[in-house]
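Report on the structure given below.
Of the protein chains in this complex, all but one are displayed in their positions.
So, chain A:
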Amino acid sequence: MSLIRIENVHKSFGDLAVLNGVSLDIEEGEIVTIIGRSGSGKSTLLRCINGLEKVQSGEIWADGVQVNDPATNLRLLRQRLGIVFQSYNLFPHLTVERNITLAPQVVQKRAAADVRQVAVDVLRQVGLESKIDAYPIQLSGGQQQRVAIARSLAMAPKVMLLDEITSALDPELIGDVLKVLEDLARQGMTMVLVTHEMGFARRVSSQVVFMHEGRVWESGPPDRIFTKPETPELATFIQSVL
């Protein structure tokens, strides 16, 4: 079974239908990028995958459990699904180390000495070992975003969900963050990312998903999607972003 399976999902906020029957399969080791216009439902889809949003109908499965089954223990599931947001959402009152070790220690109940080592390891992965004692406010946006990635990695998730994580960054800071993602991709991490970085999407994706009006309008390998769009909507979108 796929690592993530989304079947005919419908989601609305009040009267506003945001997802209109989305289906998508993501295999282990895949890197799926979701592209599409603002408001097409990309973030909502990502948030549905780890149960931050409730869906009205359809099924979402992640790592063998049904996310939208009320009996599912979302706390357990979320330890295996990392998510990183555009706005980092680090804990401002805690040091980088504590930001990273908090969940492994209090949720996974790992020993203090262990989690300290985990913090060192994941910070090395994102190239920020030297900032272990800093507070978030002392870091640049790009550094904060890399700490947010490290914080997620510390839980050893099976999938990383990444929502426009470079969109709030100054152009010169984006590269460092993308490099971290490329390293992760090379190590075989399964990733689902919403991004406006088309060059990056084309380079690293195994599958590109174009969302339009709350549907998966078109999907396929990056070369096909970017060079031979089949629908006029995708063609227009690609023209507008390239």
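Following the convention adopted for this analysis, a residue touches a chain if its C-beta (ideal position, glycine included) is under 8 Å from a C-beta of that chain, and two chains touch if they have at least 3 such contacts; residues count from 1.
Basically, contacts and distances are computed from a predicted model.
The listed options are "Acetyl-CoA acetyltransferase", "Methane/ammonia monooxygenase subunit A", "Zn-ribbon domain-containing OB-fold protein" or "Inner membrane amino-acid ABC transporter permease protein YecS", and the UniProt record of the chain not shown names that protein "Inner membrane amino-acid ABC transporter permease protein YecS". Considering the whole complex, the residue from A:Thr33, A:Asn50 or A:Thr195 that touches the absent chain is A:Asn50. Contact with the omitted chain, checked across A:Pro92, A:Gly175, A:Gly199 or A:Pro221, is made by A:Pro92. Across A:Val65, A:Ala103, A:Ala134 or A:Ile238, the single residue that touches the chain missing here is A:Ala103. Summarising the interface, chain A meets the missing chain with residues 50, 52, 75-76, 78-79, 83, 85, 87, 89-93, 102-103, 106-108, 137, 151-152, 155.
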